[in-house]
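Omission of a single protein chain aside, the complex is shown with its protein chains in their original locations.
On to chain A.
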């Protein structure tokens, strides 16, 4: 097994030292915290979902949206599972669900056996590329009845840093289209007004209209444009997408892919000054006791403390500089100042250009009964996280046309 040799710092085996006591009590209390920890994890997720809307928009925005009768949802790609964080009254009425049954779920729960897989893939691609799109889609109500709808998806960009903070999905029921998978580009004949309205609120010239007027209910285009106007309620002037997202901002699709990995890990960007954390998994936040906004943008050194071994830190630094993977055991500290032994694995992660885009650090807390649902040993768990991250990052910055060197 080709592990690098590490200098193992072991607490004194003799007698209960202050450090020993701290570590031991930490381990046993964390075991007890198991069930409570899971409940806390759920409530943290619920908090994130509830907070997602309110932290970005004013109270008046929520009121205004509540008054609109049409069917639409707002989803948050930065929360694991890309869940719905807001569902309009019209949506609940059309689908037959209550608010609590919908908020927190991903849009796929409304799909069913006859939903066209290719359409689902196209929606997924649009999310990945952070662009608007429109498509005919078959969805299912709560009572299981299927119905066709014209689905319009649009990203909402933050004014401050240009990243995608939400996606808005609008659902307009239509009569069954004769050719369900037909996606034509072109202008809805209802007229220039509609296009202008859509262009104005979405600021995006890439809109594809999924059906011709004949197949859509007569007042649907008007209805659609009115609903799209809701985007102006959210943020009127932030339609300008910066050509490159701000430093350290991850695309929403990468966020979604990384959200599937349930272990503790962080992604750091070596191209930014001081190599800050650009992604932290929920499990990492639970392990260290920090909130997401306290770790994003900071270098990992805040995890080190008084008794952290310098030579281990140096080893990590050297591996980063030589773009190599390494595995170490390092003493880290949580927000509440308690310490734990971190079985850490770091690895460079490359994007489509073949060059290193990020480093991934996977943390396993030693000494505790680490429950791994998949039955893998710690070294394998390190590797499974690294592999999943590598697959997710591999498609980033995939340019078109002549290659950049």
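The rule is short, and it goes like this: a contact is a pair of C-beta atoms (placed from the backbone, for glycine too) under 8 Å apart; a residue touches a chain by one contact, two chains touch by 3 or more; residues count from 1.
Note that contacts and distances are computed from a predicted model.
Visitor: Write down which listed name, "Histidine-containing phosphotransfer protein", "WD repeat-containing protein 26-like isoform X2", "GDP-L-galactose phosphorylase 1" or "COQ5 protein", is the UniProt protein name of the chain that is not shown.
Guide: The UniProt record for the chain left out of view names it "GDP-L-galactose phosphorylase 1".
Visitor: Of the residues listed, A:89, A:141 or A:390, which one is in contact with the missing chain?
Guide: Touches the omitted chain: A:390.
Visitor: Taking the full complex into account, find the residue in A:262, A:298 or A:335 that is in contact with the omitted chain.
Guide: A:262
Visitor: Looking at A:93, A:108 or A:337, which makes contact with the chain not pictured?
Guide: Residue touching the chain left out of view: A:108.
Visitor: What chain A residues would touch the chain not displayed?
Guide: 1-3, 5-8, 10, 80-82, 106, 108, 112-114, 117-118, 121-122, 124-125, 181-183, 259-262, 325, 329, 349-350, 352-354, 373-377, 379-381, 383-384, 386-388, 390-391, 394-395, 398-403
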